[in-house]
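Take a look at the structure below.
A single protein chain has been omitted from the complex, and every remaining protein chain is retained in its original position.
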């Protein structure tokens, strides 16, 4: 894809994608809980399928424009690896958070809930934080490997990974600081107490950095040309 | 794909595809409700998987023939963007509606229900209409992006999007005026009262047009050659 | 794929594929019913996912060898269209039926059931037969279109179609005479009474032939070269 996109277009893609992602995560959580008749596994199955399907759509649609990060941990890793500047990284993160908050508000409006909410759902303790470490470690490892070795499969791989991580981590895998922030402002199925969010976010960044270091040993250094044209 | 198809072949593909789509939507709704023992989440999960699977098949099969619109909102956007003429657009919509009605009748016949029905299921209110706006906005945005940037993934992306939208919008995402009309004539799981249909359809067209405008800013203008050969 | 395969290899692929397909259909039906606690929708969901996944694997694995018919209706259509000889068609059907019976026996052995059984499950009436007509019509239409217009997607399309058809037809879509015969010899979730099988099979062939005729109008005639190298 030889086309290039302006900073404005890239930031709009990050914001719009993050909004649709959060609308999907929060909205399907509400719908799942309403319809599942108390069976949490069925509600989480629906939440899982919807999140995976939406990630596939968004990364396929917006990947060629902005790289489809939708995740500050991904953008920070990209900045450390000099794929984007730190200025652009900051702008990406701002766009992601703004978009995520809009997505949460849209989900609340669609389901006739108060737009502004604060989650009361406790998610804390060492096992939860270790879960977020593992979840984000695996996510960044999968992205690093597929971007290098199977670029046509990044969307399917990320979607599949998150679907798996919803179930194999005890925290249901937030694995994304912008998503964590936004979910702290929704007192629904997918919520998290604002006081629990900072530790989640810290664990996510640690997992991302460890994955970046390990994968840089596992993958050969990129040639100049690859670095220039990658995502 | 260098092959070209006659207007007759394209209209037949739109009608046949719309018929199979509606048979799948209505039929799986009936089957799901009959088997799910009152758990609406399980019925909707089945309805979701079937709709997504059928959309993937139909867009893969008929996309090269007619573009696989199966949706007046898609055809109107195509006409505004001069990808098809307004005359062809009108013929597409007629074929879609006719096919959709045949599909509903086929589903009723398969499940031994009266062929002609009128839905009594209320779907109204601002939140429902906002849901249809969001659902169709996202659908048209995903189609616009993937047709331009990832043409081999259009079928998988549209199928995935609709599966997500069944759950993250409060209206279960009709997102299609022909589908809305046809579903008003089925008093089953997937039905909608005829009196509620016009507002749904209006919200769908507004969502489609807003998506078209926003995506035209996000995507660079097509070159002549691309426009000629696209879908 | 320039490789060619001997008649023996092709028939072995048809038999082995049919055996694994039936083992999957019957085995997952038994497992689903045992675990689902009486919720038939959950059992059918499992049966659906397993059948779709196995079809994808088998068509991907054996498609390049034998065309991966696994279905007498597909083989008869191929013979009418002169893609295989009638002699080869008869051998294909024999291999499919033999393989299917072996697959049923293997499933029974795995689940500690009597190897030889006769189904008592009634599946009859006009609505059931119309369902089989629709199911096979759609299957052959999807195969005809994707083999011509999207050959890399045949496996995914057929798997998706059958997953949809399990739910949108009232008969759960057998759509395959060899599968119908084999399922008549299993008194489990997926069974059918032997006395009901002939009408099912007749409806399947009628649906296949109608689809063949309609799709031959929708698709332009193949050139010599295409016909020679197709599947």
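Letters A, B and C name the chains as they come in the text, with residue numbers starting at 1 for each one.
The rule we apply is simple: a residue touches a chain if its C-beta (ideal position, glycine included) is under 8 Å from a C-beta of that chain, and two chains touch if they have at least 3 such contacts.
Note that this is a predicted model, so its numbers are computed, not measured.
Within the full complex, the chain left out of the display is in contact with A, C. For the options C:61, C:81 or C:117, the residue in contact with the chain missing from this view is C:61. Touching the chain that is not shown, out of A:53, A:73 or A:156: A:156 (per the contact rule at the top). Although one chain is not drawn, the whole complex shows that of C:78, C:107 or C:197 it is C:107 that touches it. Listed here are the subunit A residues that touch the chain not shown: 38-42, 44-45, 48, 52, 125, 127, 130-131, 134, 138, 141-142, 145-146, 149-150, 153, 156-157, 160-161, 163-164, 167-171, 214, 217-220.
Contact between subunit C and the absent chain runs through residues 1, 3, 5, 9, 12-13, 16, 20, 23-28, 31-32, 35-37, 39, 42-43, 45-47, 49-51, 53-54, 56-57, 60-65, 106-107, 109-112, 155.
The rule we apply is simple: only the chains that are shown with their structure count from here on.
Annotation of subunit B and subunit C: not jointly contacted by any chain, touch as defined at the top.
Simply put, subunit A must spin 90° to overlay its Cα atoms on subunit B, rounded in steps of 5. Each chain gets a centre from the mean of its Cα atoms; for subunit A and subunit B, those two points are 28 Å apart. A separation of 40 Å divides the Cα centre of subunit A from that of subunit C.
Among the residues of subunit C, none is found touching two or more other chains.
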